[in-house]
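With one protein chain removed, the remaining protein chains of the complex are shown where they sit.
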Amino acid sequence: MVSSSEGNASPRFLAKRRVEFRDTDAAGIVHFSAFFPIIESVEHEFLRSVGISVMPDHDDANRVTWPRVSARCDYQGPARFEDVLDVALYVDRIGASSVTYRFGITCHGRDVATGEIVVVCCRLTAGGQLSKAAIPEDIKKRLEGESG
Amino acid sequence: MVSSSEGNASPRFLAKRRVEFRDTDAAGIVHFSAFFPIIESVEHEFLRSVGISVMPDHDDANRVTWPRVSARCDYQGPARFEDVLDVALYVDRIGASSVTYRFGITCHGRDVATGEIVVVCCRLTAGGQLSKAAIPEDIKKRLEGESG
Amino acid sequence: MVSSSEGNASPRFLAKRRVEFRDTDAAGIVHFSAFFPIIESVEHEFLRSVGISVMPDHDDANRVTWPRVSARCDYQGPARFEDVLDVALYVDRIGASSVTYRFGITCHGRDVATGEIVVVCCRLTAGGQLSKAAIPEDIKKRLEGESG
Partner (left out) sequence: MVSSSEGNASPRFLAKRRVEFRDTDAAGIVHFSAFFPIIESVEHEFLRSVGISVMPDHDDANRVTWPRVSARCDYQGPARFEDVLDVALYVDRIGASSVTYRFGITCHGRDVATGEIVVVCCRLTAGGQLSKAAIPEDIKKRLEGESG
């Protein structure tokens, strides 16, 4: 099971996602891999909602980006074509340079899947490489919900 | 980190996968979600190689199928378009009705990702539903490498 | 170029789609193949909006489904991560058993792509096979916009 290391009980962001036909497979249900783009799209929608850009412009020295360190899903029940999924995003942990998101996916109150993504804060260097960086204070506050 | 609960040190199966253009994203590297279909395709190639069918025929009472209980990847380094990935499959644990696969993904010896998929053995019931079942002995032996 | 054989000038349905990160590729733009699930999802949203079911229940003798005969996209300009696409659906032609949809995809008024999908009306037979069928009159009216 995905553990909630810091017991963050209330969701930080809620979104809905319709299951599209391309998300399904020959078993008649959403393919297990299709949940990962779904939870990433909710993560990105959350970041936009608190004013954090997802991809840095090459010429903005202050912007950071968030490559994934790990991703996981636990599956509790199937979802099917045209189902509308309720996705709850939790900010489980904000470290010095990493963030752990947890996702609860339900369909009409029925548990479908739980997801977890750990991202690390990186800056673009002059040469176009990524280097790990401390999460800037203003971004930390936006993630925590104290501003934005 | 994905743990190897029973310390299975030698791979049970090896496969290669070319990174296709569709696997990449605007960060110029393989999208984190694209590793999941890759490791599943290696799992299925392994099953075929030991004579285990992946999807049961509706009229075959003895066949089982393998829905996923959880899936996870940890990312160590990027992979890029046209890279050839070496994927090592480990059968980490065979329980009464579940199997834990671990995957080590490297590119020219460089660590790219580690994956883990837990599947549960199910039979198709008359009504087309899946019900958890003990792994049949002959399939257990094929997974363990004692036959096939 | 996708031709509009019957010159249907006004869109039958409008929808918006956000470009998600998984839609992009290492060229930094939406992968050409990603437009096909996008236009199919708009076709399905249109069908729902006029009360036509997309997938038949196995036990409903009156329901039809719509396998694709052909699909095409012409690309006029790139779309990028987080762009919001305006997708206009046109019902270009309704034949005895086929429907031709055309899609105009723009981003802030700029042409991105034109799509075309030709589907054929099929019924599920008792054995689970599909057989071509004349489009039922009530469905034809819903497609044409005279009811629903």
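Which chain is which? They are A, B and C, in the order written, and residues in each are numbered from 1.
Just so it is clear, a residue touches a chain if its C-beta (ideal position, glycine included) is under 8 Å from a C-beta of that chain, and two chains touch if they have at least 3 such contacts.
Just so it is clear, the structure is predicted and the values come from calculations on it, not from any experiment.
Trainee: Pick out which of A:H31, A:R63, A:R93 or A:R123 touches the chain that's been left out of the picture.
Mentor: A:H31
Trainee: Just the residue numbers, please: which parts of chain C touch the chain that's not shown?
Mentor: Against the left-out chain, chain C lists 26-27, 32-33, 36-37, 40, 55, 65, 67-75.
Trainee: Across the whole complex, list the residues on chain A that are touched by the chain not included here.
Mentor: Within chain A, the residues that touch the unshown chain are 21-22, 24-26, 28-29, 31, 33, 80-81.
Trainee: What chain B residues would touch the chain not displayed?
Mentor: On the chain B side, contact with the omitted chain comes from 18, 20-22, 37, 40-41, 44, 48, 54-55, 81-82.
Here is the rule we go by: only the chains that are shown with their structure count from here on.
Trainee: Check the residue numbers that chain B and chain C use where they touch, and answer same if over half are used by both copies, otherwise different.
Mentor: Copies use mostly the same positions to touch.
Trainee: Between chain A and chain B, what is the gap in Å from one C-alpha centre to the other?
Mentor: Result: the chain centres lie 24 Å from each other.
Trainee: Would you please write down the residue numbers of chain B that are in contact with two or more other chains?
Mentor: Counting only residues that touch two or more other chains, chain B contributes 26, 33.
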